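Take a look at the structure below.
Only a single protein chain was left out; the remaining protein chains are all shown in position.
Chain lettering (A, B, C and D) follows the sequence in which the chains are written, and residue indices restart at 1 in each chain.
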Amino acid sequence: MDLAWYWTALIAFVIINFLLISASVLVYAERKVSGYMQNRPGPNRVGPFGFLQPFADVVKLVFKENIVPTLANPFVHSLAPMMMVVIAMAAGALIPFARGVVIADMDVSILVLLALTSISVYGVTLAGWSSNSKYSLLGGLRSSAQMISYELSMGLAVLSVVLISSSLNMVTIVEDQAGGFGLFAWNVFRNPVGCILFIVTAFAETNRAPFDLPEAEQELVGGYHTEYSGMKFGMFFLAEYVNFFVASFVIVTLFFGGYLLPFESVIVAQFPALADSYLLMALQVLTVILKAGFFAYVFIWVRWTLPRFKYTQLMTLGWKYLLPLALVNALVVAVVLAILH
Amino acid sequence: MLSDFTPLFIQLLIAIGLSFTLLKAAALIGPKRANTIKLTSYESGMDPIGSARDRYSVKFYLVAMIFIVFDVEVVFLYPWAVTFSEFLDAGVGLGVLSVVFLFVIILAIGLLYDIKKGGLEFD
Amino acid sequence: MEITLNWYLTLSALLFTMGVLGFLFRRNAIMMLMCVELMLNSVNITLVAFSQYLGDVSGQILVFFVMSVAAAEAAVGLALIIAIFRGKLTVDVTKINLFKY
Amino acid sequence: MDLSQAYASMTGDLANTMSLLIVALAGLALVVFDAFKNRHAATPWIAGLALTAGFVFEVSRIGSAEGMAYYNMLRTGGSAAFVNALVLGSGVLSVILTAPYLKRIGHNIGEAYSMILFATVGMLVLGSANNLVTVFVGLETMSICLYILTGFIRSGPGSTESAFKYFLLGAFSTGFFLYGIALLYGATGTMDISAMRDTVADGGSIVFWAGVAMLLVGFLFKVSAAPFHMWTPDVYQGAPTTITGFMSTASKTAAFASLILILNVALPGERWSEVLAVFAVITMVLGNVIALSQSNIKRMLAYSSIAHAGYILVGLAAGSADGYSGALFYLMVYTIMNIGAFGVIALLEWDKKEGSEQTLDSLAGIGYKKPLLGWTMAVFMFSLAGFPPLGGFLGKWAVFAPAVEAGYVWLAIVGVLTSAVSAYYYLRVLVVFFMKPEDAQSGAAATNFVIPKSSAAVLIFCVVLLFLLGVTTYAIELTGSFF
Partner (left out) sequence: MLMTAPIMFFVFAIVALAAALGMLLSKNPVSSALWLILNLFCVAGLYLTLNAEFIAVIQVLVYAGAIMVLFVFVIMLLNLAELPDLKKVEWRRIIAFTMGMGLLSMLTFISANALDMLPNPPSLAAAAENGSVTNLGKALFTVYAMPLEIIGILLLAATIGAVVIAKRKPV
């Protein structure tokens, strides 16, 4: 929407704070859910049902000492976590929360999102390089090698979505899924392989769940953030949680109808006054947050069930199976579109 | 156009501001008791051997190199994806499909070559 | 005050010359490659500026091809650097200039 | 632009540019074949057959009228077919010479042949390009394949360094070349070479001439003309010898053909003759003088190929239709001479460093030991020097005569003088081959290798062609008919 710049600044500030709070909620949710999965209650001492636990962690981190190892490059050492957090937050500007409610609405918004993910590789590489220790450098190289391998398949999955909606603008992609009672025209039904591909690559891009080998404890002593401590270490975690929350928003926007209420056309037919009222907008914001919340739960659920990949399996899956599959899927979608036409 | 991108720049500025204040706050509040033992890089208890930045295997270079080539290919396909429906309306869908098929096959041969000739072995 | 085509051309001329000077003065192999990337980048600015002022799309198509050529050059150039300096770092480096005039 | 007619002329264009299609598809097939069957014996055969098929197709197209393909991107028929035939012919001869050579030096890798095919695709596109975008794409494909070919076979430490030096200077000249294209595009508003002349204001603006100057820098680097020739000796010495033959002939042909097209069609005025004349003189003098002082035979031939670029520039400096057709004829003769000369040297390498450290004296008395090599080398050296019965003489005449007609008599005189100088170092090779007594411990005595039949056939074929070109005037009329 084209508001004056100070209104956009205000909404941007609101969105960033929303992402910060949701990150801490997710930290809490993850520890609670993983606790119940392992038949233990999870944090419940700090505040009602342990709800203030994440805020206690943040305060603890602020008071921790910020150690920069010798011979490390101090500027780059603090630049890396900042870069990771900034990129994770910036992606929040592209997601449409309701019809007409999006901070940055550009004709090429899905490409800007891919560009941001391709920049986040630097955060990891520089973190590894700047802390001047063999383990963190190797961990940094390994996780960035993993991220760039899966970025290709993500690009091709997005390509198949763009083929169907023939536009790079995320709002148009969501509107394109509005047909068939707002449910059956979702891209997940029209392009299932693309959806699975995108979800798997989203896991790999955010270094989550089965793909988090580079910072696995027993593998590489904590990978690229071995030498980080205090708030910088906290920022890596903040970036990771914001990343996978934004990733679940993008999954929802591309494949699960974004802010479209499931039977929107039927509901509007019933209550014509609802057509473009603020109530509908509020409902749409609610649906997109609920859908994204469900996928955030899937992220957490998968982390505590699936075992971790070995590095060889991880790269072989990325190059020898996902990439050819993504290529074939894009071409098959094109051929099907040509036939249907 | 440029006007569409300004909200993104504003969000970036706010995000930079926020992360900068977080870091500055932690740096100011946190204690400063550095001593040489604490500052050596962590080697699970033993003192570090050799410089950290000696050479690692060529695998990482090969992965990054193959990544660029395929990134460029995917970038070439985006304009096709956007205008594909217009090509279909104009009735020349088959023509553009043949152009794209040839382009994708050329680079699929590149991928096949990399897989067979050890560019992507991670033993 | 209006930004005319001259501004873009002057800027890209400056960046191009910086690339050329960097290439001639820096004797570090990777730095020379980066200067070449900078030169190609500055030419891209001229191409896009002309393409937009002429209202013709072929300038931007050439920018596409220049980017893929820059990617191919970076891949081959760095492969050569790795082939040289992997072999050389174990061997005495002063033999780098094998052929005199 | 209505999309419905987008691919109407595609099938017609594919038919017209069949050779490009054959070579490209053969290259792709070779990559797949080599990925599964590493270093299979059939790889050179497939490459050779594809190039021959392309050559036959292009020869059949030489007579047909000039046409355009792919939205005026490529020219077909007439002079473009002649240039393509030259490139493909040089490719065929080089593949036949490379096959036994690679086996002998033990680096028989299959990718070399697919790389030669891809380099040929780049040269075919560059040679017949009619649009600045296609010129750039063709030039870059050719250059990158040649950087890889030089850096591929690492017998000595030299070849990777020379490949890297070639790569750096090549990338640097691409920057200038591209800046020239950008300025030309801005000045004339179009990328189409044939449409450029009428959109240029009378005499063209400063931007136009600056663009042409930058373009010239890129072309002169590619054809290794004087001020930009620093890379040539090291690269020709470091690369595998038969690949050097291919590189020095086919890439020069494609680059000169594109330069001729731009000078002939795009540029309005005659102002470029003086500039080209100056470059021609520097190249001829520098190439020949330094060649005198060379001890390594490969390095000497590298400087001689720089000098020959100067002779061709003389034809371009004439600026007339005869000048351009003379240059094309000279390119044909030069291709045959150079491939032959490098072919002979490829067989005489026993220093296990692809001839990079092989001095001239180590070849003493080889003429008697291997009469076939001795006599074929004699023919090549005489033709390179420009003696009458052989093609070299007619080539030099076809290039100097238009220069005299265009009023550059002094240029022709310099040309003849430098050819006389060149005769000295060419004949010195023959003196070493025949007159010098063999010193027992040096290389000549130690050789007991047998000359592979295919290489012998190629050398004899080149010798026969040189005699034919020297005697008959059919080829000159053919190139004359293009402009």
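By our rule, contacts are C-beta pairs under 8 Å (C-beta built on N, C-alpha and C of every residue); 3 or more make two chains touch, one makes a residue touch a chain.
Keep in mind the model is a prediction, meaning the values are calculated, not measured.
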Among the displayed chains, the hidden one touches A, B, C, D
Touch assignment to the omitted chain, from D:L51, D:V137, D:M247 or D:L267, lands on D:V137
Touching the hidden chain in the complete assembly: which of B:I16, B:I29 or B:V58 does that?
B:V58
Touch residues of chain B, complete complex, unshown partner
1-6, 9, 51, 53-56, 58, 60-62, 64-69, 71-73, 75-76, 78-80, 82-83, 86-87, 96, 99-100, 102-103, 106-107, 109-110, 113-114, 117-119
Under the stated touch rule, tell me which residues of chain C contact the chain that is not displayed.
1-22, 24-35, 37-38, 41, 44-45, 48-49, 51-58, 60-61, 63-65, 67-76, 78-83, 85-90, 93-94, 96-97
For chain D, which residues reach the chain that was dropped from this view?
1, 3, 6-7, 13, 24, 27-28, 31, 69-71, 73-74, 109, 111, 114-115, 118, 121-122, 125, 133-134, 137-138, 140-141, 144-145, 147-148, 151-152, 154-157, 160, 183, 186-187, 201, 205-207, 210
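In this text, only the chains that are shown with their structure count from here on.
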Whole-Å separation of chain centres (CA-atom averages), chain B against chain C:
21
Which parts of chain D, given as residue numbers and ranges, touch two or more other chains?
none
Multi-chain contacts in chain B, i.e. residues touching at least two other chains, fall at 71, 86, 89
Looking at which chains touch, is this a line, ring, star, complete or other?
other
For each chain, which other chains does it touch, given as pairs?
A-B, B-C, B-D, C-D
Which residues of chain B touch chain A once you look at their complex with the stated criterion?
3-8, 10-12, 14-16, 18-20, 22-23, 25-27, 29-34, 36, 38-44, 48, 50, 52-53, 56, 59-60, 63-64, 66-67, 70-71, 74, 77-78, 81-86, 88-89, 93-94, 97, 100-101, 104, 108, 111, 114-115, 120, 122-123
Inside the complex, what are the residues of chain B that reach chain D?
86-87, 89-92, 95-96, 105-106, 109-110, 112-113, 116-117
Using the touch definition up top, name the residues of chain C that touch chain D in the complex.
9, 16, 19-20, 23, 29, 32-33, 36, 39-40, 43, 46-47, 50, 54, 56, 58-59, 61-62, 65-66, 69, 72-73, 76-77, 79-81, 83-84, 87, 91, 95-99, 101
